[in-house]
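For this depiction, one protein chain was excluded, whereas all remaining protein chains were kept in their positions.
In order of appearance the chains are A, B and C, and numbering begins at 1 in each one.
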């Protein structure tokens, strides 16, 4: 049994980790920390977990996280980078669900996140935890930077096209729509029910923090600089991301359906739908799946990829568990065999 | 033209007042105050008002509210009671949308609201602004205590039965459901979209502040002490209250349908539906109407009244405008002729 | 491995059975029938099941249901009563999720359901599948009548009070709120998104089919005739029932919290919340749990019970699987260990 710790368990990625780990056959939850809520039973804050998680939140100073095999950071940006060094030195592996280790170029990270980075040398060591690209490196990693939600949906949709050199890298467009849980469990007016319900809007058009992350990932795959216009939108869902991706084809004769099916043939959590399909976000609700469809409308030179994930699962906690499974040599789907909830 | 001021225009009752007053033919908006947002154009905070309201928020010290004919308080509880005396002395009439002047028994008010009342003598003077009960007093009032949202829906539903002495006063039940805007435009976790959407719960079962207000109103009508069990619920609507009211009939032979129709025959904003109807909250969305249906299931001795309002209109801003119209001798429906928005 | 058949798998209770049975370790899905959709892969109609259910819908004539150990009917009312005799004769056990076998009094059933019953003798044999009341009989049953969704939530809330003789049986009130999936997967205007979203209404006030079912169940427990006013409401949730139950206490000194805790101490799927709690529907989303809280507001003589279930799980498919487990001597929670999905 792996001894698992969670730092910052009171947000949505924290409670989602708990939901998944509570059903994971090789995991023993060791501690969940919260400075503000130390002593509170987890199931009091999240009654959905009554009967499944019997821990209380522990103060970080009393959590003995160095006794864990692995620690997940489900914290705001800027926390993990301060605590990871000590954990690694104690032989604990770390998976950060925040953005601290995602961007290799420290200057870029500091510009977009508005902080000085506390441990640039660990950024160099960290493995970007997108298993469909980096599985071998993840196996060896002490420190995994778990990808952002939008970057997961967008990269999985573009990767086959870019690997095959089929689209113009300089003019990609990602029009992405996210459920409101993506904004986190924070008391803020714009994500109140009375603000976000029955409403739709774009945000971050001038520049969203996930843009450099996506650009870095696609550039790595492409080998050439990637030009991307990324427009995120807030849509009245609790969970779900739908990325609608547009690229200009260099070669209209390619069999796009076959390309996608072959690229993901061995991936447990990427499901390429039959030609002509249009995936719904609810078809992955609560599950670690990414479902993808590829279209070429009216036989033109624009390819349209539709990619859906549950932002809290494949876009956060589920992918983190997948990474943990890979790091420790467990079956990759262990604890992740949750059938999507529909309706 | 009435010169109108609004204190505290950044909440939902404030923006709703603005929506209604922007279309009111006898009103000139003089000032909208906000300490925190002074200088901000109203339409920047509420883009829905672009083209309809050209004011900016004014600091209270610079608003010259004493030049108004009437001032609405759309503030948290405890503000109006500190500023009303000066306005009345300056000849300004006041309509408080908060609870400061609703409860005649100061001790009861102080217990439920957890504050010492700043001006008990004005509580005695204030008129409870439920036009269907107090129209004549409202005409003469300098100070109107605008009713709460639940109390409006519940009282309008019970009043005909109680006036006619048809139900046992000691065991009334009000099972009420409110949309999330009833919680106000405040940054709080329980009313986030990701918390309140696709979810239903009761709250305040042990005691909600609207309970003493309803009890006072029904006791006034009844002449006898009223026993009421009041259970409010949060339901994933933006706007709307649905009150389901239960009482034990003293007399099963009464013609309840006729009773309700006659009681409200002359009321512009209470619509008694045909026998057998079940009103929907959306049938009053955006309007000042209360729609009511009365049932006696299976011919038993339990009467069931269904009463719906828009909590921000008849339950707050609309009723306040109705009170203003009555106070100043304007047509009672002036500015309130908004057709409900359906779907 | 149990060989399991499902008749009528294209509705919400059908797809929910598939979700649960797909993860059930002792079940092998043998056939899912649909006359209209024979030949269509299940995962084409319900993409959420891609990778979990590989069957196609089978025409009833080719399903060989007589080879099953157990057959679930997830059909409209009136179907199971025509096919159950043959299955029982072939040694197949039957669980009907519709209403055909729920009401013992055939005349009552025929009045409320508007049909002549096809096999009254089987109604006599059928066991009403509420495990918390009838577990021992379910163990022996060939034919289980799976309870309705409202009846499950309402009965579980009232039973401890009635068994203890603590409430007046003649004047119970059940104010119940259901998510829209309770109406089924049928093309009808009132349950369209544009009709049911951002809207709240009562329905069936004059008489809902679940009323006689609840009355029968509570009368059995009470030993005396039970008088119940039952008002169901439609609320904009996908899943979830919240029953708010009211009764007049005969004895105000009883320890209601202890009563409920003791009554359900050994029940895996009834969770009595700590005193003062108010359960949310989402705390059971996707799970077979019923969470209950009991209140006595202001220390009065009215008891208020709050009871929540997922209408498709404990209110339908989950309870059916629970019944199957009991019938076949499997662990009662087998296949039902799904952590609720929150947010």
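Please note the rule applied: a contact is a pair of C-beta atoms (placed from the backbone, for glycine too) under 8 Å apart; a residue touches a chain by one contact, two chains touch by 3 or more.
This is a predicted model, so every value here is computed, not measured.
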With the full complex in mind, choose from A:35, A:201 or A:252 the residue touching the hidden chain.
-> A:201
Which parts of subunit B are in contact with the chain that was left out?
-> 12, 15, 19, 22-23, 46-52, 181, 185, 197-198, 238-239, 271, 273, 277, 279-280, 282-287, 289, 291, 312, 337-343
With the missing chain put back, which residues of subunit C would touch it? List them for me.
-> 12, 179-181, 183, 185-189, 191-198, 236, 238
Interface residues of subunit A toward the undisplayed chain are 171, 173, 175, 177, 179, 194-195, 198-203, 205-207, 227, 229-231, 233, 235-240, 242, 244, 246, 248, 276, 278-282, 285, 295, 297-298, 300, 302, 304, 306, 308, 343
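Convention: only the chains that are shown with their structure count from here on.
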Chain whose average C-alpha position is farthest from subunit B's own | A
Averaging C-alpha coordinates per chain, one finds the centres of subunit A and subunit C separated by a number of Å equal to 36
If you average the CA atoms of subunit B and of subunit C, how many Å lie between those two points?
-> 39
Computed distance of Cα centres, subunit B from subunit A, in Å | 45
Check each residue of subunit B and list the ones that touch at least two other chains.
-> 179, 194-195, 198, 236, 238
